[in-house]
Structure formats: structure tokens, C-alpha cells
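Data first, discussion second: the structure below is written as C-alpha cells.
For this view, one protein chain was removed and the others were kept in their places.
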Amino acid sequence: MTLMNFPTVYSVTEAEINLDKLLEEITLTSSGAAAIFTGVVRGVTKRGEERRTAYLEYEAYVPMAEAKMKQVADEIRERWNSVEGIAIVQRIGKLYPKTPTILIACTAAHRDTGVFEAARYGIDRLKEIVPIWKKEVGENGETWIEGEYIPASGD
Amino acid sequence: MTLMNFPTVYSVTEAEINLDKLLEEITLTSSGAAAIFTGVVRGVTKRGEERRTAYLEYEAYVPMAEAKMKQVADEIRERWNSVEGIAIVQRIGKLYPKTPTILIACTAAHRDTGVFEAARYGIDRLKEIVPIWKKEVGENGETWIEGEYIPASGD
Amino acid sequence: MNQIKILFFASIRDKVGTKSAEMNIPNGMTVSQLKEKLGEQYPQLKDALKSTLVSVNREYAFDDAFIPADAELALFPPVSGG
Partner (left out) sequence: MNQIKILFFASIRDKVGTKSAEMNIPNGMTVSQLKEKLGEQYPQLKDALKSTLVSVNREYAFDDAFIPADAELALFPPVSGG
């Protein structure tokens, strides 16, 4: 967790994600808009073969994960200089359906200068490069879910 | 405030906006993604001539405002059938800088089926057709802020 | 005659000086005819009326619309919530 002139807050945590508190931490007096994305554990997945999930078990390589979160925030700032505050949180541990597991939030003065695009870019990048994995526990036992992205130089 | 098969929650309220609670209300067991937008009172506005705001005073034509929120939710569902839950809240009264004033949140199974676009569409439409006004109180006294959108047939 | 209720909001209310009014209008009156009548009754509204929005029974209403019996109207400036 780091605070700069423009706040950048990031962490891997076992604690519940508190959206209101995170939004407050990245809201400046010049901020008028916040775009927030959260991922949630699905109990039922219909894409592909329909399946039910009892819970997900997340694990992280914490110090590298936090460094990669910082990198994603830096990439956002390079691309959208309108972005003021950035919050990135990944919750780990045993997480049940309907639980928020990941959050990315970006604030800006106005809503039309890239704040939605910044949050969207952020969640896509987090899912590519942050070393976190989840094991799905459901009707067919335990399965590690593996991503598809293969990092390249600069990731 | 209304609950359907797919939850649609909307209200004009003087109470603090609780993001975590609203997200919970629109998360189904099939939901895996939520895109949320919140507007915040700016204390300093730099677009145009720079100005400072002490507070904003919001008022609403409540029954019509809630009907128009419902209409925006219906328009979202017509355009993105991937959207599961929708929450729309406008806070009114005397609101100080850094306070969230409006929220729109949409949930969906996955993040790549329009949930960001749905939230973006929603906030744009809310600002066009929901009968709510704000008076800005700052260094130059009180000024009613007026929108630019002129509704047409069907709005 | 047709009795209607008119609500005023934001800068329009400030100009009129009241939150609402009850009025008797002829049957078959249109929104633009009502605006004209209100311009006479509240001369301070005249300049604002061109950009004033009108709702009838909580739906946006346009100049040619007829005002139904017992309608709830509202007059207000372009919206600025958010």
C-alpha cells in the first residue's frame, strides 16, 4: 500500500474488500468521477459447460503480486494522465459465491476523460500479469484454474 | 426500489451511498463481474474557469426521477441482455466535496459482455433525463447548474 | 374547465417564488398554450420559458401535447443531477 501525490493504493489481503473505504482513499478534492470494477465468485458458470462452484481458494506470490499491481497502476497513469487515484485489491483465501474478490477503481475530475477505459485496461492487465491463482472446488472435485496469458518481455 | 427476477434497485435518497451494500443487492449467484460508476462532489473544478465549491445542494422531482431511473435501467436491459443486476442511486440534499452523489452499478456473469459499456451508457442517460438539479455554493455565491440536454419524444 | 397542479423546481421555482400552484385551464389546452398563459401570470418567467422543460404526469411533454384532466405538471430547467 502506497500513497503518492496522486494516491495509489494496492494490496493482496485476506480481509473483506470495502468499496466505500477504498473509494474514499482515492478521492481527491479535484475528483468528480470514479469507475470501479469488481470481480465476484460465481456459484454457477454457464459459459462453456455449465458448472457449480462451492468455493474458490486463492493463493498469491504476495510480494511479486503487489509489485505487478503497482506496475499496472503505473501503466494506467502512462496511458491516461487524467486519472487521479487508483486502488487495486485482490482478496485471497477461501472465497464463496457472491463474494467480491478483486477490485480496481480509478478516479478522475470528469467521467469523459478515460476513467472507464482505465479501469477496464486495469482489470485486463491484472488478470494477465499478477501472480495469483485459484483452485475451484465444486461438484467435480478440485481443479486449478489456469490463465491463458503468457507474459513477454516488459510484463 | 424494486426487485425483479434480475434485481433492479433505484432510489433518490438523502442517506449516504453504501457501495458494498448496493453491490450485494445486485449480485446473483451467476454474477462474476460488476462495473460501478460513482459521481463525487468536486471541491475544485479546473475545466473551464477554475473554481472552488463549498458544497452542492441537490433537489429532485422524486417520483418522476425514480420513474426515469427505472426507464434507464430498462434501456440498459434492452441493449445488453448480459446485464444481471442494476443499481441506481442519487443522493440529494447538501453535499460537500469528496462525497459520492450518484451511483450506477451493473453486474453480469463476465466482464467482456458489455457490463462496462452498460454502466457508461447508464450514467450518460441519467444525466440527460432524470429530473434532479444542483445549486453550487462557492466563492461567487449561489449558482444553479443547468444541464444541456433537451429531452425529445421517448425520453 | 380542467383543474391541474403545477410543480416548479430549481431556478424556475426561485423565479416563481412558490413550489406549486393549482390552476383551472380550458379543456384541450396544449403545453405551449399553457406556457403562454404562465408567461402572462408570471412575467419574470418569460425569458426562461423557452428553455424550460415541462412534464405531464411525470413524462416529458412537448408543445403540441394536450393537457389531460387532473394532470400533475412540472416546470423545470434542463436537468443537472449526477
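Labels for the chains are A, B and C, by order of writing; each one numbers its residues from 1.
One rule holds for everything that comes next: contacts are C-beta pairs under 8 Å (C-beta built on N, C-alpha and C of every residue); 3 or more make two chains touch, one makes a residue touch a chain.
Everything numeric in this text was worked out from a predicted model, so none of it was measured.
Undergrad: Mind giving the shown chains that are in contact with the missing chain?
TA: A
Undergrad: Looking beyond the chains shown, say which of A:60, A:73, A:86 or A:108 touches the absent one.
TA: If we include the chain that is not displayed, A:60 is the one touching it.
Undergrad: For subunit A, which residues touch the unseen chain?
TA: Touch set of subunit A with respect to the missing chain: 39, 58-61, 63-65, 67, 90, 101-102, 123, 126-135, 144-151, 153, 155.
The rule is short, and it goes like this: only the chains that are shown with their structure count from here on.
Undergrad: Could you grab the centroid distance between subunit A and subunit C? Build each centroid from C-alpha atoms only and quote it in angstrom.
TA: 49
Undergrad: For subunit A, jot down the residues that touch at least 2 other chains.
TA: Subunit A, residues with two or more chain partners: not present.
Undergrad: Specify, in ascending order, the residues of subunit C that touch 2 or more different other chains.
TA: Where subunit C is concerned, no single residue meets two or more other chains.
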